[in-house]
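Handing you this structure, nothing more for now.
A single protein chain has been omitted from the complex, and every remaining protein chain is retained in its original position.
Labels run A, B and C following the written order; every chain starts at residue 1.
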Amino acid sequence: MKIIDILAKIDRRIIYLILLVVVILPLIFPSAQSVRVMPPVEKFFNAVDNIPEEKALIIDFDYTPQDMPELEPMAIALLRHAFKKRIKVLALSLYVQPLGLAQRALTQVTEEFNSTAETSADSIIYGRDYVFLGWQVGPILAMLSMGESITNFYNIDYYGNRTDTLLLMKHIKNYNNVGIVAALSPSDIPRYWVAYAQNRFGVAVGAGVTSVSASEFYPYLQTGQFSGLMIGMKGAAEYEEMVEKELSVAGRRKASESLPSITYAHLLIIAFIIIGNIGHFVKRRQK
Amino acid sequence: MAVILLIGLIGVAPPTHVRAYDTPDDGGGSIMVEWHLSQDDAILDGYEIYRSNDGDVYEKVGFIGRNRTRYEDSNTEDGENYFYKVVALKDTLKMYSQASQPVMSSPQWFDLPKLNILIACVIFGGLILYFVYHARKGKELYIRKIAGLQAIDDAVGRATEMGKPILYTTGTGLIGDIATIASLNILGEIAKKCARYDTQLINPHLDPIVYTVAREVVKESYTQVGRPDAFDPDSVYFITDLQFAYAAAVSGIMVREKPATNFLIGWFMAESLILAETGASTGAIQIAGTDRVPQLPFFITACDYTLIGEELYAASAYISKEPLLLGAIKGEDLGKLIIGAALIAGSIIGLLTKLPILNLFK
Amino acid sequence: MNISLDPWIWISALLTVSIFSFLYRDNPFYRFAEHIFVGVANGWAVTFYWHNILVPSLFDPLFRRGQLLLIIPFIIGILYLTRFIPRVSWLVRIPIGITMGYYVGASIPADVQAYIIKQTQGTILTSQNFQAWNAGNMGVVWSIILFVGVICTLSYFYFSKEHKGVLGITSRIGIIFVMIGFGAAFGYTVMARISLLIGRLQFLLGDWLGVIH
Partner (left out) sequence: MKKTFPLFLLFIFGILGIIPFIVPHPIVQDTNNFLLNVFLKILAAFALILGLGSLLRVHMDKIKRKRQNWQYSWVLIITFIITSIIGLFGGVTGEGILPTRIGSFSFDIWTLYFNIEVPLGATMFALLAFFMASAAYRAFRARSSEATLLLVSAFIIMIGVLPLGERISHHLPSFTQWIMDVPNVAAQRGILFGVALGMLATALKIILGIERSWLGGGGGE
């Protein structure tokens, strides 16, 4: 009877504390949970995987520190996929703020590959395997201009090199030489890619979005406007899973490592609801 | 001759049937160009669009991918004649189409596809206004009970008994958010009750303009009940226009001043649950209301009473008990009947006929 | 462990911890962080309004390029400050009236378009809407459930009649839809919020303390 009273009235601070522990422990002692890959991510992976040799993958890094936990793992997984399969990568940001985070992801994955590379053919080399186009003013202008010529719009890259001098850009003229645009953004940006790049130039678009905005983007997948869709931490974890299983690329899987935190937090909240209801019902019966 | 032969060998056909016309329903400065695909569309790089003032010298104005038959040239001078040619592009090879007929762009005074919206505004607005003026004649109107409203009196009374203040926030909306204005109306009535019972009111703000209006509203309420002297100008104040800084400060007020009642009424974003949970932890009675559907689940779970969606607007009319304002509710109800009827009628037409009924609601 | 040596990381981290301490109770650290938050936010607002609005849109064009038309918003803006002068304090109603009038007016067609016209289009039962689900024959069923749900929910908001008889039944079905919807929206948001928390913890444990990474 006493226990029932306690269960029906747990102090909120105890709830907070247990939640904190449940979220924090899996982060300190990471273990990647294996996940079943769902069709939207599988489609995405296959679309990237099937990019022919002469075409490139555009990755649009448009996440900020706020949405980094969900979207950065997607960027890392995509880069690992592309570098492993020697798919040419064009990285860019449509806003200024995400530039630093894009740079961070590129450096991380490049180092992962280069630390084990023995020959120059094995390594990932800037200008040959990937190019960081950086940022130029006007998101929509960028989407439209790249339909005609990428090097004309991004005439210098992030590091100040003239893009037309870079080896990779010699064969990449416009969207006709692009396999898919992967837009990683918490906002409306993936929709703009469809409206401006796809509708006018026919380039394929895949999107990585946060879990809150998922329902807005589902219809685009159903109509085929998106060639793939990653949603939140779970979507990122699924892509990580595919990269590891299909291509055997090892490396930290931050999204997969965060999933236990999310799973335990959900289960904890559910458990608290059940406990609260048990307390509530027993007390009501006593009355 | 040699050039023609070369093209014949490679076989790139130009696009045909190039047609240009003034872009309809726009502000001018734009011409639409349409064409039929080149027979060799599949191997093209895309289409270049060329424009000329005299039909002689052409300059390139745009480029669009293959398998596209439309281009909007949004950089034209109104009232000038233009000719267009579309070019099938393959590497350095260009095949020009025939020129279009001359065309002029011009601005329009009315956006025809939006006519349905205008009609809807007139129908629903007219209904509401009809009932507003009808109500002037003093006809008694029945309005069903709204739970959150009944609680307001008790809530103010409780604060008075406990000798604690009342916190009222209009949320993070700006003056252009209609929910903010509805909230200001309710604030006015609650300020009157506070003035009568001599209960302290705390009213912090996110938007400087809303703050300015709120101050006038509250001051007026104190004057109306004959207590202008009791109005404390510092009870209504501005904090910051940054959403989460505002949430942090209001949470601070909740735990420090320990209001007996928190009113969270207006336009809210993610801060809804921050405020509602902090308020709940201090044991205050909480009455919330918003038309922001994504935030409603959080108010419903964390607050004692919640005005859902339209109830917020009905409440602002109901609480003042002015027949003029109440009349609007009757008009809104009739509007709901019309929407329901339109849905049913539209469905019947849509199911039984092949009429493009959805186009009415574009 | 490799703790950060960047002073800004330390400032961010200490402020972050101070805000989290509010979960235990109100305390001096939270109060400190809260007041810094508000102070800096307002300093930022002053900067933004000055450099991005007043100078480029008012002072530069008015005083340097002589666009005299801008005297009008300048004077009307100053009217806000008449509030401190009791005799003419009613003039403050002019900028308020203008601002309110414009935004309220602009909201009318926008609301009718977004909330009435567009939603009607999506709810009407037609074969086009059935196919939009991409669910084969079930699309018809989903559309009908949606249709019934919309009409019943709408009937809950019928104010000028008691909820008895038919209206009683439909409004009750409406409430069922509302409650399922609210529960779903709540449950759906949890994941996003936990992700935000993970983000902050990764910052504290990774960028600051260097425990993870």
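By definition in this document, a residue touches a chain if its C-beta (ideal position, glycine included) is under 8 Å from a C-beta of that chain, and two chains touch if they have at least 3 such contacts.
Please read these numbers as outputs of a predicted model, since none were measured by experiment.
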### Message
For the chain that was dropped from the view, give me its touching partners among the shown chains.
### Response
A, B, C
#### Entry: From C:96, C:167 or C:209, residue that would touch the chain that is not displayed
C:96
### Message
Considering the complete complex, identify which of B:61, B:190 or B:270 is in touch with the unshown chain.
### Response
B:270
### Task
Quickly run down the residues of chain A that touch the omitted chain.
10, 12, 15-16, 19-20, 23, 33, 35-36, 38, 65-66, 211, 215, 218, 234, 237, 259, 262-263, 265-270, 272-273, 275-277, 280-281
### Query
Touching the missing chain, which residues of chain B?
25-29, 107-111, 114, 117-118, 121, 124-125, 128-129, 132, 178-179, 181-182, 184-185, 188, 205, 208-209, 211-213, 215-217, 219-220, 223-224, 228, 234, 236-245, 247-248, 256, 270-271, 273-274, 276-278, 280-281, 291, 293, 296, 298, 300-302, 308-310, 312-314, 316-317, 324-325, 328-329, 331-332, 335-336, 339
### Summary
Residue list for chain C contacting the dropped chain reads 7-9, 11-13, 15-16, 19-20, 22-23, 31-54, 57-58, 70, 72-74, 76-78, 80-81, 83, 89-90, 93-112, 114-116, 119, 122-123, 133, 142, 145-154, 156-157, 174-191, 193-194, 196-197, 199-200, 203
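Methods note: only the chains that are shown with their structure count from here on.
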### Message
Which category does the touching pattern between chains fall into here: line, ring, star, complete, or other?
### Response
complete
### Summary
Leading the contact tally is the pair B-C
### Query
Centre-to-centre on C-alpha atoms, which chain is most distant from chain B?
A
### Task
Please indicate the chain closest to the centre of the assembly, with centres calculated from CA atoms only.
C
### Message
From the mean C-alpha coordinate of chain A to that of chain C, what's the distance rounded to whole Å?
### Response
25
### Query
Which residues belonging to chain A are in contact with no fewer than two other chains?
none
#### Entry: Two or more partner chains touched - positions in chain C
189
### Message
For the complex, give me every residue of chain A touching chain C.
### Response
13, 16, 23-24, 27-28, 30, 65-70, 210-212, 219, 222, 232-234, 258, 261-262, 265-266, 269
### Query
Tell me, which parts of chain C touch chain B in their complex?
19, 22, 25-26, 30-31, 33-34, 37-38, 41-42, 44-45, 80, 83, 92-93, 96, 99-100, 102-104, 106-109, 111-113, 116-118, 120-121, 123-129, 147, 150-151, 154-155, 157-163, 178, 182-183, 185-186, 189
### Task
Flag every residue of chain B that touches chain C in the complex, lowest number first.
114, 116-118, 120-121, 124-125, 141-144, 146, 174-178, 181, 209, 212-213, 216, 239-242, 244-245, 248-249, 251-252, 255-256, 294, 296-298, 300-301, 308-311, 314, 329-330, 332-333, 336, 339-340, 342-344, 346-347, 350-351, 357-358, 361-362
